[in-house]
Structures are given as structure tokens and as C-alpha cells.
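With one protein chain removed, the remaining protein chains of the complex are shown where they sit.
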Amino acid sequence: MIKVGIVGGTGYTGVELLRLLAQHPQVQLLAITSRGDAGTAVSKMFPSLRHRLDLSFEDPASASLKNCDVVFFATPNGIAMEQAPPLLEAGVRVIDLAADFRIKDIACWEQWYGMRHASPDWVAKAVYGLPEHDRTAIRNARLVANPGCYPTAVQLGFMPLVEAGLVNLEQLIADAKSGVSGAGRKAEIPALFSEAADNFKAYAVAGHRHLPEIRQGLSTMAGHPVDLTFVPHLTPMIRGIHATLYARIERDADFQQLFEERYVGEPFVDILPPGSHPDTRSVRAANVCRIAVHRPQDGNVLVILSVIDNLVKGAAGQAVQNMNIMFGVPETEGLWQLAVLP
Amino acid sequence: MIKVGIVGGTGYTGVELLRLLAQHPQVQLLAITSRGDAGTAVSKMFPSLRHRLDLSFEDPASASLKNCDVVFFATPNGIAMEQAPPLLEAGVRVIDLAADFRIKDIACWEQWYGMRHASPDWVAKAVYGLPEHDRTAIRNARLVANPGCYPTAVQLGFMPLVEAGLVNLEQLIADAKSGVSGAGRKAEIPALFSEAADNFKAYAVAGHRHLPEIRQGLSTMAGHPVDLTFVPHLTPMIRGIHATLYARIERDADFQQLFEERYVGEPFVDILPPGSHPDTRSVRAANVCRIAVHRPQDGNVLVILSVIDNLVKGAAGQAVQNMNIMFGVPETEGLWQLAVLP
Amino acid sequence: MIKVGIVGGTGYTGVELLRLLAQHPQVQLLAITSRGDAGTAVSKMFPSLRHRLDLSFEDPASASLKNCDVVFFATPNGIAMEQAPPLLEAGVRVIDLAADFRIKDIACWEQWYGMRHASPDWVAKAVYGLPEHDRTAIRNARLVANPGCYPTAVQLGFMPLVEAGLVNLEQLIADAKSGVSGAGRKAEIPALFSEAADNFKAYAVAGHRHLPEIRQGLSTMAGHPVDLTFVPHLTPMIRGIHATLYARIERDADFQQLFEERYVGEPFVDILPPGSHPDTRSVRAANVCRIAVHRPQDGNVLVILSVIDNLVKGAAGQAVQNMNIMFGVPETEGLWQLAVLP
Partner (left out) sequence: MIKVGIVGGTGYTGVELLRLLAQHPQVQLLAITSRGDAGTAVSKMFPSLRHRLDLSFEDPASASLKNCDVVFFATPNGIAMEQAPPLLEAGVRVIDLAADFRIKDIACWEQWYGMRHASPDWVAKAVYGLPEHDRTAIRNARLVANPGCYPTAVQLGFMPLVEAGLVNLEQLIADAKSGVSGAGRKAEIPALFSEAADNFKAYAVAGHRHLPEIRQGLSTMAGHPVDLTFVPHLTPMIRGIHATLYARIERDADFQQLFEERYVGEPFVDILPPGSHPDTRSVRAANVCRIAVHRPQDGNVLVILSVIDNLVKGAAGQAVQNMNIMFGVPETEGLWQLAVLP
């Protein structure tokens, strides 16, 4: 059994981690911390877990995280970079679901996240955790930087094209739409039901924090700098990301085949038949990315549709997938739930 | 392995059965039929099942249902009463998710369902499948009439009171609210998104088909006729039923304790602590009924709140629970998924 | 032109007042105050008002509210009782959309609202503003206590029965469902989209603040104390209240006719034909209450369905209706917008 701890389990990625880990046959949940809710039974905050998870939130100070084999950080940005290093140095492996260790360029990170980085050394040692690209490195990683939700959907959608160098890498466009849970379980006016329901809008068009993460990932895949326009939108659903990706073709190819071959054997990436339109509910609550490849009117623009559940393949599910890889258990263990439809 | 067939798998209870059975460790799905969609791969209609269910819809005539140990009917009312008897006579056990075998009084059934009953004999032999009340009979049943969604939520909420005879049985009120999936996967104007979203309404106040089913069930529990006012409503969510039940107290008791004791050991009924308000999402996609017991201002009215997922404990999940009982496998097998929240 | 001021215009009843008053042909909006947002253009906070309302929020201290003919308070409970008296004494008429002046029994108010009342004298002078019951008194009122949203739907639905004394007044039940905007524009977790969407729950079953208000109103109509069980629910829509009302018949009558006659000539109450099920969208954004009268299976229980838009007939629209009555302009002036459907 893998002994697991969670730091900061009161948000949506936290409760999703709990849902997945409580059903994982090789996991023993040792501790979950929350500064604000220490002492509260987890199942009191999340009645969906009643009779299935017998833990209370503990104060981070008192929690015996050092006895864990692995600790997940489901905290706001800026926490893991402070609290993970002591655990790492004690030999505990860490998977950070926040952004603290994702960006290799510290200056760039500090600019986009508006704070000083507390442990640049660990950034250098951290492994970016997109299994379909980084599986080998993840296996032995002490610290995994779990990708952001948008970056997961966008990178998986562009990866085959970028690696093969078939499209113009200076004119990529990612028009992405997210459900409201992506904003987290924070009491803020714009995320209220009466603000977000029956409504649609773009946000952060001037620049979203996931832009440098996507740029870094695609540039790594391409082997040289990639330029991208990224526009996120808020759509009135709870879970799900739909990324609509546009790329200009530079060299012709059988793009459908390219995608199918790139992802052959991948348990969590599903390339749909030509002409398909994946909907987000087809991955609701499941650790899957479904992708369709379109070339409208046989023109010179490719349109890639990529959907994930932002809380699963875009966060907690991918984190568990990374844990499975790190501990040598089958990659699909505990992640084989079917999507909930309707 | 239990060899399973499904008749009529293109509706919402059908796809939910597929989701549950495809993940059930002791089930082998042999055949699924659909007259209209014969030849279509199931995963083409429901992409959520891609790579996990390798079956196509078959014509009912050609399907080898007689080789199954059990066949689920997820058909419109009036089909099972025609097609189940030959299977039953061939020794196949049947679980009907429609209403054909629920009402013992044939004249009553014919009045509410507006058709002549084709197999009254099998109605007499059928066992009503509310495990918390009928577990023993279900065990050896050849034909189980799986309860309706509203009747499940309402009966589980009233059962302890009615059995104990503590409330006025002529003045029960059940004000129930259902998500739109309860209307089925049928192309009808009132179930359109633009009609049902951001909207709330009652329907069938003059009389809903689940009324005689609830009356029959509660009367059986009480041992004499029970009268009930039942008002269903449509609420803009996909899944979920919330029944708000009102009863006048005739004899005082510790009602919280009454409920806890009645359901002690039941794996799928959860009595919440005093003061609780169960929300439907706490049972979303899970085979659970959560119940709270209130006595506002210590008056003489009890208010019981009872929530289920109409497609799981209100349909497909309860059907699988019945199958487990019938075949002697642990009752929770394949039904242990946690609710999806948020 | 009626010179109008608004205190506290940043909530949902505030912006709804702005929408209605900005289109009212006999209103001149002089000032709108907000302590927290003084200096901000109203149309910056609410872009729906761009180019149509050229006002900025002012500090309450500096705003020239005393120059107004009437001031609306769209503030949290406890503000109007402090700030309205000086205006009233300066001759300004006041319509309070909060609860400060609704309950005549000061001790009762203080118990339910958990604070000491600052101006009990004005409670005594205040007129409860349900036009269909209080029209004459409203005409000359200096201070109108605008009814709560639930109390409006419930009282209009019970009023004909209670006035006529045809039902058991000790066993009334009001099962009410509200859209999420009823919780206000406050940053609170339970009102988040990801909490409230695709979800349904009861709340405050032990006792909701609107209970004493409804009891007081119905008791006044009946001429003696009325007892009521009131259970509010949260339903995933933005606007709308649906009250399902249950009453035991004590004396027979033509109940449909009773309702039609009681409300004949009322511009904002619509009694639907027998057998109808009003939906909340049929009153979305309109100042209308639609009511249907049912007697299921000709039994001894009446079921009344009553729908309003909680922000219009349940708040801002009714407040404008009261203003129209107070200032002798046609009651429908500025309130004649049709419901928005779909």
C-alpha cells in the first residue's frame, strides 16, 4: 500500500483527489491537512464521502506527513514551494497540483505569479508531469509538477503536430473554454451561480498564467520557441475543458493517422474517428482526454478539438496517474472509472 | 460470472446500466438490444464507453437473450409484459426497470397506464424490488419489478414512520422534485434545454403514475390503506430527486433514532445527523439514498428530506443491487462508486 | 417626475431596481449610494446599463437623498432602521426592500433577525406593501415595508382561501423553491456555481426568517392566528420562486372561481385556467404572479401553485408598484414588460 498525505484538501482538486484515492486499491490515506478546518471530519464538509472516508482535517503542523510515501499539494500557488522542501528532504515524494514547480524560468514564474520563488533549486529538480510526454522522467522523480488544466488539454492537442513540425509554430491559436470549477472553491462574486449561469465570457485575454506553461511545454516538444495566442473562456458548466486549437499547415500529412500513432497504447488519450466532435460530458469524472482532428474544407488550417475533465485529467486524476507511474503500479489503477453520462 | 442481457439500452436508464455493468467485476455483458439502432456500436452512441464496452446493439429478435442468466428491461412501459414471459419461461431471470409488473391490481394498472395488461399472471409472481423492504423475496425472485424513481425516494423516506404507525396515514404529503433525465431520452419539446433550463414547474398534479405505486407500497408497509398527496416537479438539473415529505405526528417518539435503527446495516441508505439538509449532488452517480429527519419548531409536523440519483438508486443502480441479491454476490459489488462532487 | 434615490444599489435587488427605474417614464433617478463602491460608475459594475444610466455610486453621507421624493433601501437587514428615520422626518417617503419594518412584533423580529431594533416607532407606522391586500394603506404611507420574496408568493397563493376561511388554518404547508439570486450578490461558498448548479436542496427547515412574516400576513387576513409549515429550497436557476401550497378543505366551494373573483382587476396576478402548471419562466423579468388551483382526485387537499420572479414581483418590481400607488401614477407604469421566454 502506498501511504498518502494531502496538504490542503478543502478545494475542488482536493475533494476530487479524495474521491479517487478513497477508491484506489493500493492507497492508504494517512493524513489530510487544512489550516482553517483542522478538526472537522472530511465527510462533514463533503457528505459525498460519508462512511467511506474516516479522516478529519489536521493542522499542517501536527500532521504526520513525513510518514507518507507521497504527499499531494492541493494548495493555492505559493504554498508548496514553502512546505514541500522539508518533506522532500525527508525522503517523501511530492506531487504539486499547484503551479509552484511548473515553470523552469524563475524570472518568468515570478513575473506571472507575482511573488518571489522560495525554492528555485527544487524547480530545477522537479519533473513536469504530463505522462504522455514525460513518463520516463516521472518514474524516478522526487517532485512532480502536475500540469495545469488548460495546459493539459492544449498540449495533448498540439503535441503530435509540434513534435512532427508540420505546422507553423508562430501562429498557433488555442481558444479554450472551462467549466466554473476551474476557478476553485473560493467565495468570489464572479463565480457565483447568478453571475456565471446562463452566461459566457472570455477572461484574461491580455495574458493568463497558463500561457507561459503552455509555451514552455510546446517549445520543449518542438525543440525551439513556439508562439501561441491563448484565450480562455468561462462556460456555465461545473466540470470540463474544451480546447479548440488552430494551426496552419506547413507540410501535408495524414493528420488523423499522425495522432492515432502518437497516442497508440496511451490508456488515457482517445483519438476519435474522423468527423467527430467530442463533448466534455464524454469525459466527465473520468481520467481521459478525447481528441478529434479536423481539416475544414481541406484548407490549410487544422482544427483540433481536445476535451478533458479539468478536475480529473486536468488535475487530480493526472496526479494519481503520476503517482501510479512513480510507484510502479499499473498506470490505470484507481483511474478506470467510466465517464458519467448524462 | 453472471451472464447479462439488456433489452432497450438507448435511453438514460440503459446507458446508466451499461456504465454500472461494464464496471461490475462479476458480470459478463452478452447482448444489448435496440430495434431502432441494431448494428450500431454502443460506444458510437455513447462515446463515454469507448474502448470499454465492445458491443453493438442487436435486433431483439436475433439477440441470444435466452443464454443469459438475467435480462434487464430498460424499455418503455408495455414492452416487458410482452417480451419477458418467453424469457422467464425459458428460465432466464428478469429485472424490469419499467412499470409493467409494479402494480398488483391489474385494473388499477390498466387505468393509470392506459393499456391492457398482456401478462397478469406474471404480475402476480413478480417481486417488487425495494431491497430495504423486500430483500428476502428478491433473493429467489424470477421476475423483479424495479421500483420507480419517485417511489424509491418517497417510500424510503416514509417507511420507518409508516411501519411504526406513528403518523397520520391519511394526510401524507410528498412534494418531489426531479432532474430532467427522469423524463427519459426522448425528443420532446418540454425536455429541451431551452424549455427546462432556468425554469421550475410542477406537473401532473392531477395524478402521476407513480402515485398508485407509492400508495401500494406504503399500504403494504402499514398493513392498511394509506392516503397520500403527491406533487412532482421538474427542476433544472440532469440527475437527482429530492423528496420533501410531510407527516402529522400522532404518537411521539425519537424519530431520528427510529430512522437510524430502521436502516442500520443498510449499505445504501444513509441517515444524516439531526439538522442536516441533504443535497442531490451528494448522491450524484452513486447508489445511495440520504435522508434527514426534521421536526420544525418542535411542532406536530415531521419533515423528511430524502435524496437519490434517479438514474442510480432510482433505476439502474437499484436494478444492479437487485441482481446482486438474486445471484448471491455481495450487495455492494459494482455499486461502490463515490458520488461525483462537485 | 418622481425624484428617486436608492440606498445600496450593488446587490441583485438594487440592479433590478435600476433596470426598472431607468425605463420608468415618470422617474428621475437622482442618486444611488454604496459605501464600498463610491465613485464607481454604475454602468461599470453593471455593463447592461451602459449608455442608459449616467450615475455613479455616491457615499451615503454625501448623497443628496433628502432632495428625493422617495428613497428605496436595497440594503442588508439592519441598515434601513438606522438610516431611514432621518429621511422620513425630512419628509422623504421610504420603501424598504429589506426586512426592517415588516414584522410588527418587535420581540419576534429581534429574535428572528438576531439584533436589536433601532426604530420600533417606525415599525408601528410602516405599511406592509402587498398591494393586492394593502393598496389603500399604501397610498398614503410614508414608509412601506416591501414584502419578502417567499412571503409574496405564499401569501398571494393562500390569501383567497384564508380570507374566505375555507381551509384548515392550522395545517397549512408551503413548500417553496427559489432561484439562487434570492441569496443575494454575496461572495459565499454555497452560492457558487459549482455548488448550486446541477443540485437541489432544502435549507433552513428548522426555521426561516420569512416564516414569521408569512404567519403575520396570513393571520391578519384570517383575523386570527394561522399555523404554517414552511420549507424553502434552493433550485439551480437564477430567478424565480415556485411555491407549492397545501391546504385541507374544511368547507367546499368552487375554488377556481374564488381565486378568479378575488383577483379580478388585479393587473399583476394571473389565475390560470384549471389544470395549469405555471412555470417560473412565464414570469421571468416580469412583475407578475401566476397561480393555478388544483384539487387532486377531488380529494380534500387543495394544491395551489404560485410563481413569481423573486427579483421583480418578489422585490424590485413590487417596490416600484408600491411607488406607483404612493404617487398616484398608474399602477402598471414602468412595469409592463413582458416575461422573457425562453
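A, B and C are the chain letters, set down in written order, and residue numbers restart from 1 in every chain.
In this section, a contact is a pair of C-beta atoms (placed from the backbone, for glycine too) under 8 Å apart; a residue touches a chain by one contact, two chains touch by 3 or more.
Fair warning: this is a prediction, and the values are worked out from it, not measured in the lab.
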Worksheet item: Considering the whole complex, which of C:Pro47, C:Gly91 or C:Gly328 touches the chain not shown?
Response: C:Pro47
Worksheet entry | Contact with the hidden chain (one of A:Gln26, A:Ser43 or A:Gln171) | A:Gln171
Item to complete: Return the single residue from C:His117, C:Lys177, C:Arg215 or C:Arg239 that touches the missing chain.
Response: C:Arg239
Worksheet, complete the sentence: Across the whole complex, the chain not displayed is touched by chain C residues 12, 15, 19, 22-23, 46-52, 181, 185, 197-198, 238-239, 270, 272, 276, 278-279, 281-286, 290, 311, 336-342
Fill in: chain A residues touching the omitted chain (full complex)
171, 173, 175, 177, 179, 194-195, 197-203, 205-207, 227, 229, 231, 233, 235-240, 242, 244, 246, 248, 275, 277-281, 284, 292, 294, 296-297, 299, 301, 303, 305, 307, 342
Worksheet item: In terms of residues, what is the contact footprint of the unshown chain on chain B?
Response: 12, 179-181, 183, 185, 187-189, 191-198, 236-238
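One rule holds for everything that comes next: only the chains that are shown with their structure count from here on.
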Practice prompt. Name the chain with the Cα centroid closest to the overall protein Cα centroid.
Written response: B
Worksheet entry | Same or different contact residues where chain C meets its copy chain B, judged by the half mark | same
Worksheet item: Could you state the distance in Å from the CA-based centre of chain A to that of chain C?
Response: 45
Response to the item:
For the pair chain A and chain B, the C-alpha centroid-to-centroid distance in angstrom is 36
Item to complete: Could you give the separation in Å between the centres of chain B and chain C, each centre being the mean of its C-alpha atoms?
Response: 39
Worksheet item: Among the residues of chain A, which ones contact at least 2 other chains?
Response: 12, 181, 185, 197-198, 238
